[in-house]
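Missing here is one protein chain; the remaining ones are kept as they sit in the complex.
And now, chain A:
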């Protein structure tokens, strides 16, 4: 279980560019939930994800991951509990390392690393098996450099890497946004499949309201660094984008004028 309580974070404090990104953001994600997060530009989606991952430290508030207070822990000390797929397909993998080396890095996520060989024989079977589920033929290219793969293929491998070892939460930061529509669809389906099969707890940020409603079991909308609404179960079933917009306006009593919310 993940619980974030009253997170506050202001960038550039005391400067003319002062930007409060999180203003009392609270969210609890239960075991096995797949939450989609939407919000306009600057709503604090990415900052929230970065705060959960440890890439930015919040000014105040508390983050608890499976009964451990991680609020002040740096990224690498949270990695055993928090898995992540980035928006940029190039960011989640190392292009000058081979596919098997990338997977070998991921299989030790959050564990201590010693002087034994990184790519162990006993891993190879598992690597091939999981790569085969992608149906991209990568299981026969273990030794190939990651840089030889397309953006979509790399994003698919990033997903595999994130799910290779158990985690308390999987963070997906608009991980299909940089892909062409067909590839984005493939990666999204793969995401759902992996999350369902492994019963993962996941938090997916997306720009598309449609995607937010079609995927996952709960949808949260952020606005100005806070949760404006949180919808799950029966209330969420059959909900459409226009209903969501209506809900948002009702909640906030203001007009949504950001086109990006309607896209997709």
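The criterion applied here is as follows: a residue touches a chain if its C-beta (ideal position, glycine included) is under 8 Å from a C-beta of that chain, and two chains touch if they have at least 3 such contacts; residues count from 1.
What we mean here is this: contacts and distances are computed from a predicted model.
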| item | value |
| --- | --- |
| Per UniProt record, name of the chain withheld from view ["Xylose transport system permease protein XylH", "Inner-membrane translocator", "Acetyl-CoA C-acetyltransferase" or "TusE/DsrC/DsvC family sulfur relay protein"] | "Inner-membrane translocator" |
| Hidden-chain contact residue, picked from the options A:118, A:134 or A:178 | A:118 |
| Selected from A:23, A:108, A:141 or A:210 as touching the chain missing from the view | A:108 |
| Sole residue of A:84, A:175, A:218 or A:236 that reaches the chain not shown, by the stated touch rule | A:84 |
| Among A:13, A:76 or A:242, the residue in touch with the chain that has been omitted | A:76 |
| Touch residues of chain A, complete complex, unshown partner | 53-55, 74-77, 79-80, 83-84, 86, 91-97, 101, 104-106, 108-111, 113-119 |
